[in-house]
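The other protein chains are all here in position, but one chain of the complex has been omitted.
Let's turn to chain A:
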């Protein structure tokens, strides 16, 4: 079943086209990696999926509903959650409260406290529960980003460069968490520059440049494609 369907999205800021004729569909249970150089429009794409940016043209379908003009908060309640490249915790709240916000106002909120405690356990944040989020290290802020997004109980989890700046061992533990989350049935779209991390979990890669989809397919094929070589190595896409 198709969970997310982007149809011919277009978005410009003045003369700068950040998304051009972008279509993509993601099946339930997929784990899709998005690759592309800086400024290619990957994060803007996420913003159009979550609803903070509305496309100039095109449609966003989620879980069988057209959500193109729907408010971001409603989309979260439908099951879309994301993490940010630069972590944005609620700095004046504790780690537990940050996660509790996600658990209370996200998709399912049957027992937010229990849910928050489980998420803290799963993401290894429990020892920092009562620390103010503003005082966390970068690594912990990144973990909190993920934890808070998971607390919203998403069907679709969008990860924006969550592995950037991590050491190898931190990256391994992050990958394990991502695999676990994916195994519980959460569909994941992951923007990442750390290609080996992405390759190790993604079932499918989508390459974006200048706001367009350049190519997509299984990771091996995509990484060896002339388009990707052209973007990353400067080789001619002959």
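The rule we apply is simple: a residue touches a chain if its C-beta (ideal position, glycine included) is under 8 Å from a C-beta of that chain, and two chains touch if they have at least 3 such contacts; residues count from 1.
In this section, contacts and distances are computed from a predicted model.
A.B. asks: Of the candidate names "Cation acetate symporter", "3-oxoacyl-[acyl-carrier-protein] synthase II", "Hydrogenase 4 subunit B" or "Branched-chain amino acid ABC transporter permease", which one corresponds to the UniProt protein name of the undepicted chain?
C.D. replies: "Branched-chain amino acid ABC transporter permease"
A.B. asks: Specify the residue from the set A:73, A:176 or A:221 that touches the hidden chain.
C.D. replies: A:73
A.B. asks: Using the touch definition up top, pick the residue from A:97, A:118 or A:170 that touches the left-out chain.
C.D. replies: Considering the complete complex, A:97 is the one touching the chain left out.
A.B. asks: Would you mind spotting which of A:11, A:42, A:82 or A:128 touches the chain that isn't drawn?
C.D. replies: Checking each option in A:11, A:42, A:82 or A:128, the one touching the absent chain turns out to be A:82.
A.B. asks: Considering the whole complex, which of A:2, A:25, A:52 or A:221 touches the chain not shown?
C.D. replies: Hidden-chain contact among the options goes to A:52.
A.B. asks: By the contact definition given up top, give the residues of chain A that touch the hidden chain.
C.D. replies: Touching the missing chain: residues 50-52, 71-74, 76-77, 81-82, 84, 88, 90-93, 97, 100-102, 104-107, 112, 134, 148, 152.
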